[in-house]
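As you look at this complex, bear in mind that one protein chain is not there, while each of the others sits in place.
Letters A and B mark the chains as written, and numbering starts fresh at 1 in each.
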Amino acid sequence: MKRWSRWRELLAGTAGLSVTLGLSFLIAVALILLLSKQPLATIRWFFIGPFTNKYYLGNMLNTAVPLVFTGLGIAVAFKSSVFNLGGEGQVYSGALVTTVICLALPAANGYGGGLASLAGAMACGAVLAGLSGLLKMKWGTDELISTFLISSAVGFIVNYFITGPLDDPANNLLASYAIAPQYFLAGIFPPSRLNVSAGFAVLAAAAVFFLLNYTHTGYEMRMCGLNREFSRYGGINVSAYVVLPLVLSGALHGLAGGLAVLGTQHMAVKDFSFGMGWNGIAVSLIAKNNPLAVVPAAVFFAWLEAGAKAAMLHSDVTFEIAAIVQSVIFYLVTAQALYGALRRRKVRL
Amino acid sequence: MEANLKQKTTVLQRILGMRDFGVLVAALLIAAFFSIATPVFLTGYNLFNLLRQTAQLGIIAMAMTVLIVSGEFDLSVGAIYAVTGVVTGLLATKAGLNIWASALVGVVAGLGLGFLNGLLIATTRINSFIATLSTMMVFRGIALVLSQAQPFSLQLSFFMDLFGRAELFGVVPVPIVWLLGWGVALYLVLHRTAFGVKVFASGDNREAADLAGIKTMRVKQVGFLITALAAGLSAIISLSFLKTVTPTQGTGLELEAIAASVIGGTAMSGGVGSILGTFLGTLIMAEVRTGLVLLGTDAYVQDAFVGLVIALAVIINVRLSTKKK
Partner (left out) sequence: MAYLRMRGITKMYPENNVLANAEVDFEVRRNEIHALVGENGAGKSTLMKILYGLERPDRGGIELEGRPVHIGSPLEAGRLGIGMVHQHFRLIPDFTIAENVVLGVEPVRRGLFLDREKAQASVRAVIQEYGFSIDPSLRVRELTVGQMQVVEIIKILYRRAQLLILDEPTSVLTAQQIQKLFLTLRHLRDIGKTVIIITHKLGEVKEISERVTVMRAGRVVAVRDTAEVDERELSRLMVGKAASLQVRREPAARGRAVLELRQVCLLGRGQDHPLLDRVDLTVHAGELVGVAGVGGNGLAELEDVVSGLRRVSSGRILHDGQEITRLDARELRRRGLAYVPADRLHRGSSLTSSVMENMIIASHHRFLRGGVLRRRQAEGFASRLAERFSIEGDPRVPIGTLSGGNIQKVILARELASRTDFILFSEPTWGLDVASSEFIYERIMEIRGQGLAILLLSSNLDEILSLADTLVVMYRGRVVARLANSGAVSKELVGEYMLGLKEDRP
């Protein structure tokens, strides 16, 4: 009896989501029908393409890796009822810091230097997001706006470094010098670019799940997220839980950027991380902020992107289909999830 | 205390208001700095050039100010700017439509998107920051699909003159005329009409405004139309001057517009702001950019510098609005 009602609840909870995702697929199909002269082949490549060979499959999963990290970063913040719209800049600057540290230590041990570079990326993201947390704690600034603006401003600055002091004139890209090979993360699914960071992503999801549900900090974070007044009444230091979730969120975003450099890019490329932050929001919302569900949600998002790439290579549509479908999903999912949450947001500190 | 301050203010301060006066001083100081650093800065040619380049940003930033004062944000202006350009360009080239009609349809399309923004926020009541963030992506997608992700160029002389290339009395470039005209219009709307009062009231204390019988949601919806119209006008000026349209144009424009508005003294929490202040804020951003160009720095240094200015403005603005409350 009880079990049955829980199932029903789960079903009701996922119904809206299924409609959203179904609608997104319909839009993808409609766009293909509209734009493609050979729609059937295009649809086939779009949906099945990513699974047709190891190269595509591995790359698709590799695309999902940073989305897992950014999705987790958003989930941590959302669970605590704070918002981080600065993911873009945090990923990008994390990638820059990792690159800089690796470039500064060209001869260091791969593990030591690699860890240092990732730690730097996490610290950078944590500081950027944490700053917004401090502004909110001290002066009540809406973190929605401050995370976004600070992150955007930082994006300009990262661009400057990538195209200025760090620019490698030898490559024809707007990109920095390449990092030393001992830092490269080992590939695990050749010939694709999938590397051990995929394992890290799964571990990170498990760790965040554990943190939120089984630890003292996680309990306090969730309680603050659900009811700040109650938490204050219960003796939790609520102002700390404005800053801490943002710090964690920023660190996870920074790590996404750092791992992308070590695992995939091997250098900081201008605008390479574009969309990772935004898509993290959609991924987390599809996963209903459950850290374990973030992994499949990220793969789903990567599938859309990989499908569009395959369709582009093998058929006659442009890559923008993925961008559009993703943006539609982003819109529908945020609308659905935030409909209540952002309206209720009149929590006093 | 405020009363004491008031008596000591100069005539100019009284005309401009305290906030605007501060921004004016900042704009003059920056201008003075660059005039000393590079002699070219203070030439008539350069100043016109500066204003001309700032026209598109200024038009959008001033409209954004109206919206921010009403308590909302529009992050999709850059994308609307692109859609207007793409629609106009497509109709004028691929469909061979008359440029006037094309431009009209383009602007109307942009207005439609602005209407959509307002409608979404009115019906779902989602925070406009999030809502327009997602419509930004959707609109940008529309621009990409319509243009097949390709830029295209136009050749239509008279029209282009009127919006982009001509010079009034042989000296003043038309984009400046448009900028000033739009500025005066918005100044009247925000600071002189009954509608403007409603904009301020909606952003300052929504509950009080609602009780006074103001349809605050309607006011905000009009705000979204104004930003969309500004994006459309800017897009027309841009395509007239550059003779090209790209689907990615205007990326980041929303950010610069918000920054210019915030530098000009608009409170991010709504209810405080002025068109003149935003005009000066836009000028400051343009001064910094042009000055850096004249000093010989490359584009990314300028971007980085603009980034710093934005970050600083955010923090200072936060300080100011907290002191107020």
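Throughout what follows, contacts are C-beta pairs under 8 Å (C-beta built on N, C-alpha and C of every residue); 3 or more make two chains touch, one makes a residue touch a chain.
For clarity, every value in this text was computed on a predicted model and none was experimentally measured.
**Q** I'm checking contacts with the chain that's been left out. Which of B:Ala201, B:Val245 or B:Val262 qualifies?
**A** With B:Ala201, B:Val245 or B:Val262 as choices, the missing chain is touched by B:Ala201.
**Q** If the hidden chain were put back, which residues of chain B would touch it?
**A** On the side of chain B, residues 2-3, 188, 192-198, 200-201, 204-205, 207-209, 211-214, 271-272 touch the unshown chain.
**Q** Which positions on chain A touch the chain that was left off?
**A** 2, 214-220, 222-223, 226-227, 229-237
FYI, only the chains that are shown with their structure count from here on.
**Q** Quick one: report the Å distance separating chain A from chain B, using the average Cα coordinate of each chain.
**A** The separation of the two C-alpha centroids amounts to 30 Å.
**Q** Touching residues of chain B toward chain A in the complex: what are they?
**A** Answer in residue numbers: 73, 120, 124-127, 129-131, 133-135, 137-138, 140-142, 144-145, 148-149, 252, 255, 258-259, 268-269, 298, 300-301, 303-304, 306-308, 310-311, 314-315, 318-319, 322.
**Q** So in the complex, which bits of chain A are touching chain B?
**A** 31, 35, 85, 135, 139-142, 144-146, 148-150, 152-157, 159-160, 163-164, 278, 318-321, 323-324, 326-328, 330-331, 334-335, 338-339, 342-343, 345
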